[in-house]
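Just one protein chain is left out here, and the rest sit where they should.
A, B and C label the chains in the order they appear, each numbered from 1.
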Amino acid sequence: MTWDPTCVTEELVVNMGPQHPSTHGVLRLILRLDGERVLEVRPDIGFLHSSLEKIAERLDYRQYLPYTDRYDYLCAMANELAYVRAVESLLGVEPTPRCQWIRVMMAEMNRIASHLVYYGALGMDTGATTVFLYCFRERERILQLFEDASGQRLLYHYFRIGGLRNDLPPGFCEGLRSFLDEFPRRVAEYDALLTRNRIFRSRTEGVGYLSPEAALSYGVTGPTLRGSGVSYDLRRAAPYYVYPELEFDVPTRPEGDVMARHLVRQEEMLQSVHLLHQCLDRLPPGEINVKVPRKLKPDPGEIYVRIESPRGELGVYLISDGSEKPYRLHWRAPSFHNLQAYPEMCQGAYVADLVAILGSLDIILGDVDR
Amino acid sequence: MGLRELEDRLRQLPGNLPRAPEQPLRRWAQTHHEGGLSVAFINVVDKVLDTGRACSTWGLQFGLACCAIEMMAVGASRYDLDRFGVFFRGSPRQADAMLVAGTLTLKMADVLRRLYDQMPEPRYVIAVGNCAISGGRFYHHAYSVVRGVDRVVPVDIYVPGCPPRPESFIDAIRKLHQLMRRESIADTIGHGERQHEDFFRKRELP
Amino acid sequence: MLSFIANWLRDLLTAWFQAWHVPLVFVDILAWIVGGVAILILVMVVALVFIYLERKISGYIQSRLGPERVGPWGIFQTAMDALKLLQKEDIVPAGADKILHTLGPIAFFVVGLLGYLVIPWEEGGTIARMVDAHVGVLYVLAFGSLSVIGILMGGWGSNNKWSLLGALRGAAQMISYEVPMLLAVVCVVLLAGSLSLSTIVDQQKTLGLLSWNLWRPWLWLPVILYLIAATAEVNRTPFDLPEAESELVAGYHTEYSGMKFAFFFLAEYGNFFLVGLIFSVLFLGGWSSPFGYPDPLRIPGVIWLLGKATVTVFFLMWVRWTLPRLRVDQLMSLCWKVLLPVGFLSLLIAGTAALYV
Partner (left out) sequence: MRKRYGDNLWDLLRILAAGAWSILVGLYITGINLIRPGVCERYPRRDHRPDYQPRPGYRGDFALLSDPERPGGLRCIACLQCQNICPDQCIHITPEGKGKDRHPVQFRIDTGLCQFCWLCVEVCPVAAITMTPDYETATDQPQKLIRDLDTLRERGRNIPEPQRVEPVGCVADGGA
């Protein structure tokens, strides 16, 4: 057979999303493919832009609180925590110790729940469907506890400015303890089923490399940054509430690939279990609510409050003009910044890697688009 | 294009255009065979085909926002939609019911419409959660959210909740099955597009 | 049992045809038609049953329940799925090649059926007996590799980029994995000294369970090789790249709706079961009873064969719901860098064994 000079190869431009089984919501990726190789990825965002920041300017501080849940719906407690902390700092209110402990507990539980969704979704993206269902099985137990406490399964609206909706219900701590006792065993199971699996390892090791310098310059935070070897965790770097009193590790991996980020998240789940054990052991009695005025009118000023959400540095920038409504509210969205590094990670990847890398970023489109 | 214009445009998409109900099969049966036996035959066929549809409803995986997470939870071990013969397909060509779970923004609206158009008849839409029903919490405040997916596609079942419990999800699917069992093949065959007001007048939940 | 029915039918027909002075050639033709229809029905039923089993087994593995609402334990679920797919609108996308789009699923389905013709259902119970006597193994492999044409037609004809990617992946994968599969089968053929599937079964029937090919150490490599290659041939996880749901929406059948999709779906499970059947023929003693020959339990051979194939299929389903998916380059390097050398090695071992054991 001779080489036919009229036969040329063509680049294929494919539109991945906004409805695609593994874009984790409504992200659109414009791919330029050379066969199975990816030449260029361009994310197109904004399909879930629900004007959450503008809404804050139309509602008063208390009314906006339920909207924070809808912002990054996998870790509603973390969003509430960030917003409530911002408003309380503006008001100059300090929550009671018990309230602080419970808030930390809730945030950590939500971290586990969120990471479980990540874990399952990455399994799903690489083709291991079963892990996804196992993760959701364990996640249901956390959701049940959340439902006991707050009356909702996903979007809790549990925190209030100056306190909480209610104290922990009876049976909550027992339920949590039994979950915590069992959970590490389950993590070991996922570890053996997915992480140690040779196929999964070959799918993830050395794929989607992100150098620490690039990560820092893109403003990547959270487990994605720690997977690149930068030990930066706001619970350690800028501790809030009771985190200084708790002992935990900040898991870091130097490899910077999908597997490193995966292992960081897996280790973080176990660290959260460790933190929750400490919280349960040291939960103080007492009041949960501080008296706040009926009409919230913080003094004019601005504040930036940041916490470590499961996805990274979640910041709230709040300006008050002295009225009942915020003058401006801005979310520093971790997923948005993490997604910026995505095209760089996809250099020379295959189509299949694309999905795995996106899974390892653990983006939430509600967080990206706001 | 301003918000008003865009919304008006969405309202005029073919999903909401009135169209006379066609029943070619039943009309044929009534005119050519003097009713009676052939209508009875159509009724039996209806029963069989309705059972087929109602027992196997494949959903289109169309998660938009928070409700999509609950949708995954319904498919997962504790609730298990597969018990009802529902499982999710990635391609709209193989789906029967589109479960619109989450906030539909203006940017996403024509994608939703296109996906709906890609689904083969007979097709159904379930609006899951208040964002999909009416825009929900964004109805009064947001500038970028479609106030209800029924402005873009005809909706069969509305599931209120923010997000709805997985049980109410399953409840919605069972109600959709009830609707399917009330349908007649004479209603569905020959329709390029169902008109949804007429459609609802024909069959209602008890 | 099968041959009993067949012989009875043949005798009856022969008697009638002789009475009516019809050339006896027509008896054979009629028998072929009956056999073909029987196979068609069998494949349809088997595919439906195995889709149901797959959903049930995956359900239990994932601590769910699987279908349970249609009929007792949901056994009519897949029948209902078929009933529903029958009444769905059949969409041919704009810009699609209409002929290829229609022919794709049909080709895939028909090619899947043809493999069943040479399976020895029980002693002397092969439909295409003459084919099997000469080139049974070759025939199965040849038609197994033809099924890629259906996938390619469907994927190319859909005018969809995901379908195209899926189809090309499928072509590359199925053609590559033919080679290790062939090597694995050739090892068995070397030892049996025959290309006939019936003969291969005959050699494993004497001592029942003990005389299965599975227990011969020099055939262990081919067993593994065959299982891997066959999984890749029927596009199942970890080799389900052509229809990788998380990457290519639904792969080569992204654009298919209604009955055409059902054909793809049915043929996929038909092929899957065929793989189980051939595995049990080659390594598990086919229709022969595991308790010796003749069967002390007097269970018809076809039941044993179906049972053995079901066990194989169950194992492959279990694998499917455990493992993640390979990537394209890994798939290829696994085939050409690992399986191929291992295949030659096993050929060497089997050849040596054939000489000296």
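Basically, contacts are C-beta pairs under 8 Å (C-beta built on N, C-alpha and C of every residue); 3 or more make two chains touch, one makes a residue touch a chain.
All figures in this text were calculated on a predicted structure; none of them were measured in a lab.
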>> List the neighbours, among the chains on screen, of the chain that has been left out.
In response: A, B, C
> Which residue among C:I61, C:I200 or C:A350 touches the omitted chain?
Replying inline: C:I61
>> List every residue of chain B that touches the chain not included in the displayed model.
In response: 77-80, 83, 130, 133-137, 139-141, 148, 150, 155-162, 164-168, 170-172, 174-175, 179, 200, 204-205
>> By the contact criterion defined above, which parts of chain A meet the unshown chain? Give residue numbers in ascending order.
In response: 59, 62-67, 70, 98, 130, 134, 137, 140, 144, 147-148, 150-152, 155, 157, 165-170, 172-174, 177, 189, 192-193, 196-199, 202, 205-206, 280-285, 288
> Residues on chain C that touch the omitted chain in the whole complex?
Replying inline: 57, 59-65, 68, 318-319, 321-323, 333, 337-338
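Convention: only the chains that are shown with their structure count from here on.
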> How big is the gap, in whole Å, between where the Cα atoms of chain B centre and where those of chain C centre?
Replying inline: 38
>> Measuring centre to centre with CA averages, how many angstrom lie between chain A and chain B?
In response: 32
>> At least two partner chains per residue is the criterion; list those residues in chain B.
In response: 76-77, 90
> Hey, what residues on chain C touch two or more of the other chains?
Replying inline: 62-64, 245, 249
> Which residues of chain C touch chain A in the complex?
Replying inline: 58, 61-64, 161-162, 165, 169, 237-238, 240-241, 244-249, 321-330
> Inside the complex, what are the residues of chain B that reach chain C?
Replying inline: 48-49, 51-53, 55-57, 76-77, 80, 82-85, 87, 89-91, 93-94, 96, 118, 120-122, 185
> In the complex formed with chain B, which residues of chain C make contact?
Replying inline: 55, 59, 62-70, 74, 76-77, 80-81, 83-84, 86-91, 245, 249-250, 253-258, 261
